[in-house]
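For this view, one protein chain was removed and the others were kept in their places.
Coming up: chain A.
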Amino acid sequence: MSRTATNGSAASGSAVRGTTASSVRAFVAVLGRDVFVTGRELPSFLAQVLVQPVALLFIFGKVLGQLGYTQPGYAQILFPGMIALNAFLVALQNTSFPLVLDFSYSREIEDRLLAPLPISWVAVEKMLFGALRGLVAALLMFPIGLVMLGEIHWNLSGLPFAALCMVLGSLAGGTVGLTVGAAVPPRRINIMFAVILAPLIFTGASQFPWAQLDGLRWFQILCAFNPLTYVSEGMRGALLPWVPHMAPWVCVLALIGACGLFGALGIRFFLRRALD
């Protein structure tokens, strides 16, 4: 009796391992598909992730500075914020937009929902891949900013922490993107721009140091609800420690919290859309 039971549990144990192995293989293949497609659409990907932040950096960092409307140090404050903005926003957009389309007219995602891996893993893959694109977009900002602004004065020992903020910021963007993409019905996609993306861009402390907003208390509080604020503040604090900034541990904790909250919420919405 006990032998049978042992055999049974051993068999089911190996079955579970087999299923996990095939799920991992499927996950890698699904991620591989997204990387492959991005490779084929590289020019449009670059245009999508670079045009907007480069334009912002150029106007606010370069043009207004040369015209004398901004103080000389402003470009230095703006640059880390633009990198943070790109990490967070590109991850968000690259997770949410494809998802809205996938769940509406194209139904393309069905192929992956029928692959042998848990459906929540498909959601995680979408998020992870969006975050990956966000990270690439953020890294691309470095050389562009260097060329455009000519010189930057960074505390180089802060680079590792800045990198951590970029990674967490991309992941947070991916989780928010998953939540938004699975929650917004396709016919509301136009509104998404106006009521979600624009406020996120301008309440994320990427164009101004959050810690100096004492005079605009209500706006400071509002910004604290935007995960992007913690990416911007974390990066600025690491690279420009002399500018007033939020404590680094607050940034890390807030971003981990945002990833957990929106990750869980996003997976729930995703499952609701994927299963009837």
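The rule we apply is simple: a residue touches a chain if its C-beta (ideal position, glycine included) is under 8 Å from a C-beta of that chain, and two chains touch if they have at least 3 such contacts; residues count from 1.
Everything below uses one rule, namely that contacts and distances are computed from a predicted model.
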| item | value |
| --- | --- |
| "ABC-2 type transport system ATP-binding protein", "Na+/H+ antiporter subunit C", "Cytochrome bo(3) ubiquinol oxidase subunit 4" or "Ni,Fe-hydrogenase III large subunit" - which is the UniProt name of the missing chain | "ABC-2 type transport system ATP-binding protein" |
| Residue among A:99, A:117, A:182 or A:235 that touches the chain left out of view | A:117 |
| Where the unshown chain meets chain A, residue by residue | 15, 19, 22-23, 25-26, 29-30, 32-33, 36-37, 40-41, 106-108, 110-119, 274-276 |
